[in-house]
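Note that this complex is displayed minus one protein chain, with the remaining chains in position.
By letter and in written order, the chains are A and B; residue numbering begins at 1 in each of them.
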Amino acid sequence: MRAAELTTAFVLFGLAGLVVADALRLGIGWSTDGPASGFFPFWLGVAAMAACVAIAAQALRRGDHGTFLTRAQAAPVLKVLVPAAGLVVATQVIGLYVASAVYIGLYMRWIGRHAWWLVLVLGAGMPLVTFLIFERWFLVPLPKGPLEAWLGY
Amino acid sequence: MNVLVALVSILFLVTPAAAAWEPTKPIEFVVPAGTGGGADQMARLIHGIAEKHKLSPRPIVVVNKSGGAGAEGFLHVKGKKGDAHTIIITLSNLFTTPLHTGVPFNWKDLTPVARLALDQFILWVNAETPYKTAKEYAAAVKEKSGQFKMGGTGSAQEDQIITIQLEQALGVKFTYVPFKGGGEVCVNLVGKHVDSTVNNPIECASHWKAGRVRPLAVFDTGRIPEPDWKDIPTVKDALGADISYNMLRGIFGPPDMPKEAVEWYVAFLKKVYDTPEFKEYLSKGALKPAFATGAEYVKWVEGAEQLHKDLMTKGGLLKK
Partner (left out) sequence: MGFENLFLGFQVALSPFNIFIAVVGIALGTIIGVLPGLGGANGVAILLPLTFTMPPTSAIILLTSIYWGALFGGAITSVLFNIPGEPWSVATTFDGYPMAKQGQGGQALTAAFTSSFVGAWFSIVLITFFAPVLAEIALKFGPPEFFAIQLLTFSSFVGLGGGNPLKSLVSILFGFMLASVGLDIVTGQLRLTFGFVDLMKGFNFIVAVIGLFGVGEILLSVEEGLRFQGARAGMNTRVVLDTWKILPRYYRTFVRGSFIGFWMGFKPGGATPASFMSYAFAKRFSRHPERFGKGEIEGIVAPETAAHSAGVAAMLPMITLGIPGSPTAAVMLGGLIIWGLQPGPMLFKEQPEFVWGLIASMYTGNVIGVLMVLACVPFFAAILRIPFAILTPVIVVVCAIGAYAVNNAMIDVWYMLIFGVVGYVFKKLDYPLAPLVLALVLGDLAENALRQSLIMSQGSLGIFFTRPIAAVITALAIFFFVLPLVTPWWRTRRGAAATAATPRGH
């Protein structure tokens, strides 16, 4: 738990540092027009850096209690997170419709062991419904890939 | 042999017809501003007219990309080189955004399609103030220079440019208060949170009719010919200051848009422009009808770009 606490505090400290750096570029003064562009980000960043240091100190003082994530917990979490990340990567390459069909299909089969007919029906059906709702009725274009281009979309 | 001739002639007859380009996919219509503003309204109006009169074989999809004062939308279209199914509607941020923020983008990156209209600007004050003419108001501002608050849309955009022009012409100073949208600006004038504004006519029209605000002068070379508006003097007549500013409402395509596609969009926009609905919209909003394409359009945009460069240099609004 302590390692997780320290890592998080460290990452947040770094992000706040970035904010402070850009705020300095923008100017952190207070003129007759009120504060400059960087005024609020600067002080927010400084305060956040201080708070992160304090959190890290607290974590060190309190000692190590419990584990952030046990092996038994990690397995199911990764079983959700990794396929979801895969969906995002695939969407970038082959478009949302094909990616979601593959993702839903594989997930149902791999995790749920559902019957093949159900896998096929839902895997193909969900993107089709999505297509009708977004592309057709609401005219919201979603990311598309080579298949859709070939079909003329 | 006869059959062959027939085939060839059919081929030749068919080919020219097939060459005339038509959209084969839904058209993405980018608005580099938020929902509800002037550019967005016009884009959605064009969409609606196209739909009602069946002017396009494929649907038009309006997409708002307002990030970074419109930079997001312009860069999006700039990245779609050669694409024939994307167009963008522009406002003055076509010039002001790259000049002020330094975003790597210029209108020359895009393919000009058509200019539809030009929007006017008017100097407004609250109707409860004693200033009946621009002259009286200018005198009051001069007396207490720096005390008067001018409301406008955004920062380093058209409203602030006009304010600076006015300051320089009159030798006075306003405190410029930026707001997010034109409607909000006018309401802040009605609520007396600012002393004057340089709103577009349509943004203040209804408050004017309700007797809450008063137009003092038009920032143009001539009066607005619409019956409701023709009594408002130009800034030149009212103050002797030669300030004129018009905002572009025009359409561009991505870089290297195919020539046939540009032709189709020009014809399409002309059809939209000629509908009674579009005419009525222009007249209600006191927009100047200004359809132009090709070289005429490019020449106008070049002139406008130079104007913005000059004005923003003079006003100290260029990226430091």
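Keep this in mind: a contact is a pair of C-beta atoms (placed from the backbone, for glycine too) under 8 Å apart; a residue touches a chain by one contact, two chains touch by 3 or more.
Note that the structure is predicted; figures quoted are calculated from it, not measured.
Chemist: Mind giving the shown chains that are in contact with the missing chain?
Modeler: A, B
Chemist: Looking beyond the chains shown, say which of B:Ala69, B:Leu170, B:Met247 or B:Ala290 touches the absent one.
Modeler: Answering carefully, the residue with contact to the hidden chain is B:Ala69.
Chemist: Could you please point out the subunit A residues that touch the chain left off the display?
Modeler: Touch set of subunit A with respect to the missing chain: 4-5, 8, 12, 15-16, 18-19, 22-23, 26, 30-38, 40-41, 44-45, 47-48, 51-52, 54-55, 58, 68-69, 73, 76-77, 79-81, 83-85, 87-88, 91-92, 96, 100, 103-104, 107-108, 110-114, 122, 126, 130, 133-134, 138-143.
Chemist: Kindly note down the residues of subunit B that lie in touch with the hidden chain.
Modeler: 34-37, 40-41, 44-45, 47-49, 51-52, 62-63, 65-69, 71-72, 75, 100-101, 103, 149, 154-157, 175-181, 183-184, 186-188, 190-191, 193-194, 202, 205-207, 209-210, 212, 277, 280-281, 284-285, 317
Please note the rule applied: only the chains that are shown with their structure count from here on.
Chemist: Just curious, how far off is subunit B from subunit A if you go by their C-alpha centres, in Å?
Modeler: Chain centres of subunit A and subunit B, defined by C-alpha means, are spaced 37 Å apart.
Chemist: For the complex, give me every residue of subunit B touching subunit A.
Modeler: Touch list, subunit B to subunit A: 24-26, 28, 59, 61-63.
Chemist: Under the definition above, what is the set of subunit A residues touching subunit B in their complex?
Modeler: 135, 139-141, 152-153
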